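One protein chain is absent from this view; the other protein chains keep their places.
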Amino acid sequence: MAFYDRMMQIDRRIIYLCMTLAVAIPLIVPIGMPVQVSDEARGFYDHIEDLEAGDIVLFSFDYEGDVMAELNPMSIAALRHLFRQGVRVVSVTMYAGGTGIAQDILEETAAEYGKEYGIDYVFLGYNPDWSGTILRLGESFKATYPADQFGKSTREIPLMQDVETYDDIALLVSIAGSALSEYWAIWAGGRYGVTVVSGNTAIQAILIYPYYNAGQIPGFLGGLKGAAEYERLVDIPGLGIKGMDAQSVAHLLMLSFIVIGNVGYFLSRRHERKLKEE
Amino acid sequence: MRSMKAVTSRPAAMYVPLSLLLFLIAFVLLCAQDVPASPARVRAADTPDDWGTCLRLTWSQAGPADQIETYEVWRYDGAAPALTIPTVAADSVDMLLKSLGWAVVDTVKITDTTFTDTGLDAGSDYTYIVAASFGATKLPSEPTVPVSPSKQYLRGATVNVLVAVAVFMALVVLLVEWARRGAKLFIRRIAGLEAVEEAVGRATEMGRPILYVPGLDPMDEVATVAAIDILGQVAKKAGEYETRLVCPNRDPIVMAVAQQVVRESYASVGKPHLYQDENVFYVTYSQFGYAAAVAAYMVRERPATNFFIGKFYAESLVLAETGNATGAIQIAGTDSDAQLPFFISACDYTLIGEELYAGAVYLSRRPLLLGALKAQDYAKIIILVAMVLGIIIPMLSPEFFETYRSLFG
Partner (left out) sequence: MKRQGPVVVAFIIGMLMLIQFFTPNPFFLRLYNLFLDWKQVVLGCTLILGTWSLIRYHTRRIGRRQQNWQYSYVTLIGLAFMVLAALIWKTEGGPYRWMFQNIQVPMQATMFSLLAFYVASASYRAFRARTFAATLLLIAGALVMLGRVPVGALIGGNIGGHEVTVSTIADWILNVPNLAAKRGIMIGVGLGMTATAIKIILGIETTYLGKSD
């Protein structure tokens, strides 16, 4: 096999091994890449920064363990920002696997800022019906969630006395690994007029641009880079900024393989043309 | 001769009281600027798009807001008589208003200058006062003119949607009727759907099964409805060739519907005995658990043909790459834009967006469905024309022409 054919047919296992090293080494030996803040992340930040102490935010953990590496950093940073502002948080999740993640993050960040459950934040838990839940919340929070995640009646929770419908919500934050951010924007934002900002995986973030440009989602965080930008803005470095080095090296590695493959392709075509001429 | 002193002191004596008076006026004016005033321009209006149960109040902040603590909204049920409030002491104002039949509706933060009163009766008159409250002082506004809430039977904000839905429904009904009467309706060639026959034939020749993944969303998702439609057509072809068709499902309701569709498809080609429950089964609701199970099946059984039709998320690349590695011919179709690049790079044919919805129509050529598909095309033409007009018409305005001229001289 000619060398240019080898360039076009590199064994997958070699690619996988190189990718493993490209991600692992920068995590162990950080490089310290600078992070520039985008307009989209700034929009997300500004909407939380403009909230006042005592305002109520609906925070939806719309993801499970599979994408938590990408979305946990932005959830943690956003909750820290909210608690620092003195904002009260009503939290839900649309995924069964999201309950444990939401509980852990809420408890940890609330403890950092001395927040009390039931007064400063509440976790209403999981509901399987996406469209029904989002629409029903517009009519009544307590009817949609008669009890919180721990079985306590929402009529007895102090924070829930100030929340009945979306009219009582100053902002809706959706951290999603799926199209749920779009559904919040369409159903909650479109029908009930609540402002929605979102944090999404890098793949999903690309789909948010039409909503961002139309003003339906005035700010969003895209992938781990979005999390890093937000950590830069709130000045609380976390896993987002740490992950940027690994992501940069991994992308450069992929580009290298693409270049190698294309060089091999052009060399093989040149060789074929020479053979034809002969 | 008069004393010079007497002559010069007379003008000075006039200036002193004048200066004092000016000073007093300035002092009063300065102090007045620091004192809050009653809310001004208080207006009550019917809330749009409701059933006549709400009225909306607006007013202007009066004076420096940092001294005001709250706004109180007072309501009189009916047309209130003329009102004079001679005091600003909060207790006295409260007593006077209550004695005249007014009642407090709510207390509002000083940052708000709007309020929506709910629970009212349509057609009844209501009058409002907004009072700025600070310390022991209350400054009520002038009463509003009486306003009555009215019922709206149609939400004004949805009129454009109603027109669009009505036009579209009319198009669907007309074109379905037209198709039912035998009109020939053209659909362009879709490569992915043309390849279905070839893909099923390949599986038959190789003696290996066909894998059909109907997406990850539940039955209320349109892409899943389209996927099950196409499953029916693929199952018919598989039945004709007596090729095993395997359909793992993430959602139990989709599984139930898929079982029924496959059973009926086999029966319609005279092969009901081919249907087996274990070929159309439920895996797990976990996204990546499902992806892992399907990928493992592909590696073990090495199906000759893979169909990925429906709504997919991040697992799409796992499925497509694994299938590619096993050497199967792969036909994908999804309306999830984010997953299209992965399917395009790893699959042989990909149905993009609407082509998925056209799938079952294309394969079955049922007149009813064909008519509805053509209605979509005509609706798209209407939208395109509206978009083009929306670009051209503003360009004909004098303001746009002025801007254009100033930019390019």
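Here the chain labels run A and B in written order, and each chain numbers its own residues starting at 1.
As a working rule, contacts are C-beta pairs under 8 Å (C-beta built on N, C-alpha and C of every residue); 3 or more make two chains touch, one makes a residue touch a chain.
Remember, predicted model here, so these are calculated numbers, not experimental data.
Visitor: Touching the hidden chain in the complete assembly: which of B:Phe134, B:Trp178, B:Tyr241 or B:Tyr282 does that?
Guide: B:Tyr282
Visitor: Which of these, A:Gln85, A:Gln216 or A:Ser248, touches the one chain of the complex that we don't see?
Guide: If we include the chain that is not displayed, A:Ser248 is the one touching it.
Visitor: Which is it among B:Asp46, B:Glu142, B:Glu240 or B:Glu264 that touches the chain not included here?
Guide: The missing chain is touched by B:Glu264.
Visitor: Who touches the missing chain here, A:Ala2, A:Leu27, A:Ala69 or A:Ile119?
Guide: Considering the complete complex, A:Ala69 is the one touching the chain left out.
Visitor: Contacts of subunit B with the missing chain: which residues?
Guide: 49-51, 152-155, 158, 161-162, 165, 168-169, 172-173, 176, 218-219, 222, 225-226, 228-229, 231-233, 235-236, 251-253, 255-257, 259-261, 263-265, 268, 278, 281-289, 291-292, 300, 314-315, 317-318, 320-321, 335, 337, 342, 344-346, 352-354, 356-357, 360, 364, 366, 368-369, 372-373, 375-376, 379-380, 383
Visitor: Since one chain has been left out of the picture, which residues of subunit A touch it in the full complex?
Guide: 10, 12, 15-16, 19, 23, 33-36, 38, 64-69, 97, 99-101, 103-104, 127-129, 131-133, 135-136, 139-140, 143, 150, 202, 206-207, 209-210, 213, 222-223, 225, 228, 244, 247-248, 250-255, 257-258, 261-262, 265-266
Heads up, the rule we're going with is that only the chains that are shown with their structure count from here on.
Visitor: Going by the contact rule at the top, pick out the subunit B residues touching subunit A in the complex.
Guide: So the residues of subunit B touching subunit A come out as 220, 285-288, 313-314, 325, 336-339.
Visitor: In the complex of these two chains, what residues of subunit A are touching subunit B?
Guide: Of all residues in subunit A, those touching subunit B are 12, 64, 66-67, 96-97, 131, 177-179, 201, 203-204, 206-207.
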